[in-house]
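Yeah, one chain of the complex is gone here, protein chain that is, but the others are all in their spots.
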């Protein structure tokens, strides 16, 4: 898979990525986008989001801590994105609290270019039972059938994050091995990955390769980070550094594709 | 005091801690919980908070930057927590702005398992005069009588943070010495400590020991962090690393109990 080409396109386009995301990870997500070569815009109000989604290269909808006002912004951004701007759904804690689960089931009908979550979230979004909070209680293999169904129903590329990442569309799938368990000890690495998916989708024409490259980039940065950091505070810093320093060839070297 | 036993329980239970906290520290608090061995859920809407507080192991209510919507979430979470989930009140800037002071006086009646603040906040919550912003203008010794009264009135364990930390319940108190002044130069170390109190309370049966261990863990991490970091940016990173690396025996070695 041509990670190097997708990475080169990202560096060239510097995609403007509008993130409507949870309040825990706004800063970390913006920094991950900057480090990877994209340009973040964390704009999420009802009044401004439709207009902005029309000029952005990609949009992220992450439902980790939605407010009434932010739900309005999300609906506006998705409307603005229809037909020209690829948007990514990150259904955080899907299958847990009812309100967000209903919202995710509603907007998944509106043509996301990609859906990214852990195994429990993807299974729940496809109609199965959900997990607890933001942690997955299922594993990636459990989610393959659900991800394939979801890809067929929605037309989206589906990314399932875990110790291995699974990337699925209606016709194919791939497993990406890499990263490190410390990624789970830093809040927002998964949410930042959702934003990276939107960035690659905004810069590269093949959605399957774009989403796979986003996952490979994040995983590879984890593999690199752990060489200089063995605890979560310094690991988070090293992960951002590695997102910045890795080029396309290095990304390919750091992960295994199956 | 058996810090090692409480710390071992936290590692085993991996308590799910729901944080309704201020917008400045959501990321840092979640990272501190993850580093210490707990699982954060920063969920604070009126619609989802009652339901979630029923399944969480502990709940944090921190009034640093409340909005109308978040006040609704806080009332819902406290209602959901009643009778089974221990919740912690962190009355940030209590005695300053009127709205939050009224709110803290209201909810302190609803059986918090612990109250954590600086000396000025604890004195003000007990009915005395308050400080300026988030800084304490009183010292920990000044707050002993107020903390004891507050513990008797509410049934809560009261933690008063400062150069030394004072832990008080209706029958006993203890002083914990440790940490470093650079903790005051990193925003959110006190707020993260409130979340750690909720984590320990959710994992350990003795509330007094749970709250004391949370304070000892945070202080010990400060003592360790300053050995590799002499300025606030790197100190914050090292503090998260130390929260992760310290075991129960090391926590006990790093602090002095009086």
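Here are some notes:
Letters A and B name the chains as they come in the text, with residue numbers starting at 1 for each one.
The working rule: a residue touches a chain if its C-beta (ideal position, glycine included) is under 8 Å from a C-beta of that chain, and two chains touch if they have at least 3 such contacts.
None of the values given here were measured: they were computed from a predicted structure.
Contact with the omitted chain, checked across A:39, A:110 or A:139, is made by A:39. The residue from B:23, B:105 or B:152 that touches the chain not shown here is B:23.
Note that of B:54, B:110 or B:234, the residue touching the chain absent from this view is B:234. The missing chain, though absent from the display, is touched by one residue of B:11, B:67 or B:82; that residue is B:67. Residues touching the missing chain, restricted to chain A, are 16, 23, 26-27, 30-31, 34-35, 39-45, 47-48, 51-52, 55, 69, 236-242, 244-245 (touch as defined at the top). Chain B residues in contact with the hidden partner, per the touch definition given at the top, are 22-25, 27-28, 64-69, 93, 96-100, 132-135, 184-188, 231-234, 236-237.
We take it that only the chains that are shown with their structure count from here on.
If you average the Cα atoms of chain A and of chain B, the two centres end up 32 Å apart.
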